[in-house]
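Note that one protein chain of the assembly has been removed; the remaining protein chains are unaltered in position.
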Amino acid sequence: MATVVPTALEVPEELPAVAGEELPEQVTLWQDAWRRLTRNRMAVVGLVIISVFILTALVSFVWTPYPTWRQALGPTYQGPTLIHPFGLDDFGRDMLSRVMGGAAIALGVGVGASMLASTIGIVLGLLAGFYRGKIDVVISLLINISYGVPDLLIALILVVLIGRGIQNIILAISVTAWLGMARLVRGQTLALREREFVEAARSIGTKNLKILTRHILPNALGPIVVQATYLVPAAIIFEAFLSLLGLGIPPPAPSWGSMASEGYKALQIAPHIVLVPCLALSLTVLAFNWVGDGLRDAIDPRMRR
Amino acid sequence: MDAGETLGIVGESGSGKSITALSILNLVPEPGKITGGQILFKNRDVVTMTSGDLLEYRGGDVAMIFQDPMTSLNPVLRIGFQIEEAMRAHSRFDKRQARERVIPLLERVRIPSPKQRARDFPHQFSGGMRQRAMIAMGLANEPSLLIADEPTTALDVTVQAQILELLKELNRELGTAIILISHNVAVISSLCTRVMVMYAGRVVESGPTRQVFDHPEHPYTWSLLRSVPRVDERRHERLISIKGMPPDLSRLPTGCTFHPRCQFKVERCLREEPPLVEVAADQEARCWVLMSNVSKESLAART
Partner (left out) sequence: MSRGTLVYATQRLLLITFTAIVVSSIVFIGIHQLPGNAIARERRINPATEQALLHHYNLDLPWPQQYAIWLGNLFHGNLGESLVNEGTQITPLLLREAKTSVTLGLAAVAVTIFVGMSLGVLAAIRQNTWVDYVASTAAVVGYSVPSFVWAFLLIILTVTGFYAWSGGQIYEDIGWGKIEQIPVPAIALGLPYAAIVARLTRASMLETIRQDYVRTAWAKGLSARVVILRHALRNALIPVATILGPLVTGIITGSVVIEFLFGIPGLGQEFVTSILSRDYNIVIGVFTFYAILIGLANLTVDLLYPVLDPRIRY
């Protein structure tokens, strides 16, 4: 066996992008990050899948091969055929149309929950980190308690209490999801508020709100974007969990989770009913995770593993 | 090298000393490779040894201690276990003997209250003690050769002297041959009977320590000696530094590898690499010029 021994002469896998390649033109941090992102093969594949996903979701609002709710289009549990490439489900509904409709729900829940949770998390995280004091004590306490409770249980209780509409599902997911974002933003703010440029801004009499929005937030934006990206697939999985337990968006809405849940009963005779939405969901989650990983590496090259 | 001998390898950092040492154990770090030549130990070539023989040879016949005792011991294993493990991996001692030898070994390298100390973890040891423990580990299988790669560089001066003294004593009493690698001429001359000077991965001069350091023949050896203060030096010559940097080993200059920095180079040095030739009794050097041919006047003019 070839011996693997420590090496002092290790050459970095890839030389850091040479700054100043395009010196006359000022390259912003974000343009630079975008360039690094598009050089990451996995991230590009992820972006392509996400584009297809978004496109499918948008198309499904105006057109699907069949209405997602139309039953008895053929024999129930029918496998893939030319007319119904993904087969029919237990009510004889067209799986392709339903998967397309499911993309719209997943997109809505994923992006909706990510945006809502991020907004709450950013605002409260900024306030806690910047003003410290009571608000910080309360938010830190909430964060610490949340470590001891599975998010899913809280969401389940909420859904039972407030109902199962898509907005309610988004709310139920965000109720716990914002804590992670708040923790991140709080940490960033705590570090940034001690930096020289914040001191400088304060010394010339800049208002607190302006310091927060012009100086602290932009500098914390990198990790925030990465975290928000990871929140999308997390929310999609979360919705599927709720649907599987029978507490997601109510039927006949074609959420991927409820499709899988319905198909579970017939897993042995018609596995395609479960596999099609599961594949769509896994592929979407994978794409977001790839882009998330790519963004993380692109925004902060030091975080490269 | 003979049994019980002490050899010093000296040279600047990046001159190939440590790689030479690791090659002796056939442990060259990737992507490095031993591409040619032989490393003979008791008439067997280390390069072509089977992996089983190699494991027995490493740490059994030849042991090695490293520069930084702070990082060279495994932080999560007890000192005693790390020594015992070295013996368990080889067939010289059985399980019971291995366990029983740990404490005498620690005693041998002068670690106080060895019985308790064997149960300590590396972070509970001082730098000097860790290097002693490393030496104990190296000696565990009574190897015929101990390679010490800059064993004192990371330690403070008084501890350095103690470690060198310990190595000297072990060589005398156990007859273990020692290869001492150092950039420090003083360290080498205090311990080693023979010395090998390396530059850019090549041996440029070798011979008995006293002789080489008193009458260096290679300009590199000469400038190396002039660049360090010597306590035993009677004449107070000016210290000089060697101009320039050691060459990149992947882009060696043509001819003699030292010529870009040599003050005494002749035209031939740029074209042809000199062979290692005997320059005096038992002393070899790799140079077209040789310091004994340089006149006193021109020497004075260049310092």
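Annotations for the structure displayed:
Should a chain be cited, it is by its letter among A and B, assigned in written order, with residues numbered from 1 in that chain.
By our rule, a residue touches a chain if its C-beta (ideal position, glycine included) is under 8 Å from a C-beta of that chain, and two chains touch if they have at least 3 such contacts.
The structure presented is a predicted model; accordingly, all values stated were derived computationally and were not measured.
Of A:G133, A:P150 or A:P218, it is A:P150 that touches the chain left out of the display.
Of the candidate positions B:Q38, B:N74 or B:N293, contact with the unshown chain belongs to B:N74.
Among B:G59, B:G80, B:P247 or B:P274, only B:G59 touches the chain that is left out of the view. Although one chain is not displayed, its contacts with chain A can still be listed: residues 1, 3-7, 10, 42, 145, 147-153, 156-157, 160-161, 233, 237, 240-241, 244-247, 260, 264, 267-268, 271, 274-275, 278, 281-282, 285-286, 289-290, 293, 305.
Hidden from this view is one chain, which touches chain B at 25, 27, 54-60, 63-64, 66, 68, 71-77, 85-86, 89-90, 121, 123, 134, 137.
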